[in-house]
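Only a portion of the chains appears, each positioned as in the full assembly.
As written, the chain order gives the labels A and B, with residue 1 at the start of each chain.
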Amino acid sequence: MMRSKVLSLVPRATGVCRHMSTATKLTTVAVDDKTGIATLTMNRPPVNGLNLDLLRDLNQSIGEVEGNKSRGLILTSSNPTIFSAGLDILEMYKPDKDRIREFWTALQDVWLALYGSSVPTAAAINGHSPAGGCLLATSCEYRVMLPKFTIGLNETKLGIVAPKWFMSSFLSVLPRREAERALNQGRMFTTEEALSIGLIDEVAISKEQALDKCAQFIGTFAKVNPLARSLTKQQLRAVELQQLENERAQDLERFLFFVNQPSVQKGLGIYLESLKKKAKN
Amino acid sequence: MMRSKVLSLVPRATGVCRHMSTATKLTTVAVDDKTGIATLTMNRPPVNGLNLDLLRDLNQSIGEVEGNKSRGLILTSSNPTIFSAGLDILEMYKPDKDRIREFWTALQDVWLALYGSSVPTAAAINGHSPAGGCLLATSCEYRVMLPKFTIGLNETKLGIVAPKWFMSSFLSVLPRREAERALNQGRMFTTEEALSIGLIDEVAISKEQALDKCAQFIGTFAKVNPLARSLTKQQLRAVELQQLENERAQDLERFLFFVNQPSVQKGLGIYLESLKKKAKN
């Protein structure tokens, strides 16, 4: 029995939200009455590209799950083949000066909220999960993935550099040697490879089974004191969380400097062209 | 040929030791004349609960082993089914204001002494080893465990939070991903699970064999320069040791604040009641 919660879209006091055309929600939160587990579904066609709007909705939904005394959070996608394609390149290509700042700040917010979430988190990875998609998945505490998809931080293949906190999530899951090599290579792992290296924890044959397995993981905390658990998790992740908290402004400036390099803009332009051609064929 | 050393119980100059009724020693140190290896046995019935007295004796015995030019230290228990049940809850439930400070300070001392010990250290885990018991075991360099027991940092199941330095020991043994999950879950590992994950290094079928295997491990340092070894170990563990050294006072205050929360006191009370009932049945 799933009770779908429609979130109220409260415009933020600070900053004008220019793209409020998305009156439809880009995320939904459904809490299972029996288990008390919240399923947060990303729903921004066609590929769950992380643009400012989706990031804001994600942030709000994570906040809601924190607030509604859920027993845990499962992150998944409404798309049958894409978990999330990562950062929306349209936010970075010839960007508006103000919006790109809001965009990156929202991404920082989402990571701080998800990686530092007080509730148990799991990702039901029901599709491809490159770059920002992999960031979301590795920020959770557990990962169940469907076969024949790929996952990884492939930034170097796109000519960009994953920020330190992307790497933090990755390094908290993989051994250093494996993490470093994969990051340098921009390597995408198949489901099977991801399982064998430990980037994911289990493979499921369907989305339903993936959600079940995530719920089972969250069930392992049934007899655990929620406050003690939350403080334990936050103590373990404090170094990484604190590092971004301390360096938010510099991290933003670093990103802006990088993304505004002519070579990067040129690269993004070429990439967008190739996507358009692909779409036509 | 084991020569048992009875340690002199010198009362400390500072602080009145209220529970000096334990005129009997709670630890013994026996040095094997042939191997030069010291076996430190915890002997506080019924479960080697780490109270102030046992912690002080442990600290004194570790200091003795450091001083007596032993080739190594093996930590074990006189109890056939419990290595150590961890911190004595009686020290934390409705605590005396001064004694609980001495208690926590003594625990810090033991960890600094054992984790930073200049001699090779190994734990012959001949019984259950939850919480503080696991802390002692993971502070050693090698672990041999008997079958059908359990080990782990199960603090979250007890409603408390393992301090950072408990986590340091744990993280120096297990991969980050495994350590984080187990800490969040308060997971107790069976001997078999502990071996497969790397939380212990070997399984022995008897206490005698466990001691032998620990001695063999210490024997691997036979041709190693003791000073170079000791400096190497301390350099490797410097970050964690220094962190506690720097934060001893705050760590104490954090513990006191936490343990004095009404909810924690209530939880400890309920737990003590359940232990009493168990003892009656």
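The working rule: contacts are C-beta pairs under 8 Å (C-beta built on N, C-alpha and C of every residue); 3 or more make two chains touch, one makes a residue touch a chain.
A quick note: this is a predicted structure, and the numbers were derived from the prediction, not measured.
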item	value
Assembly copy number, counted for this structure file with 2 shown	3
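Just so it is clear, only the chains that are shown with their structure count from here on.
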item	value
For chain A paired with chain B, centre-to-centre distance based on mean C-alpha positions, whole Å	40
Chain A residues within the chain B interface of the complex	120, 141-142, 171-175, 198, 220-221, 223-225, 227-229, 231-233, 235-237
Chain B residues within the chain A interface of the complex	155-162, 164, 167, 175-177, 179-181, 183-187, 267
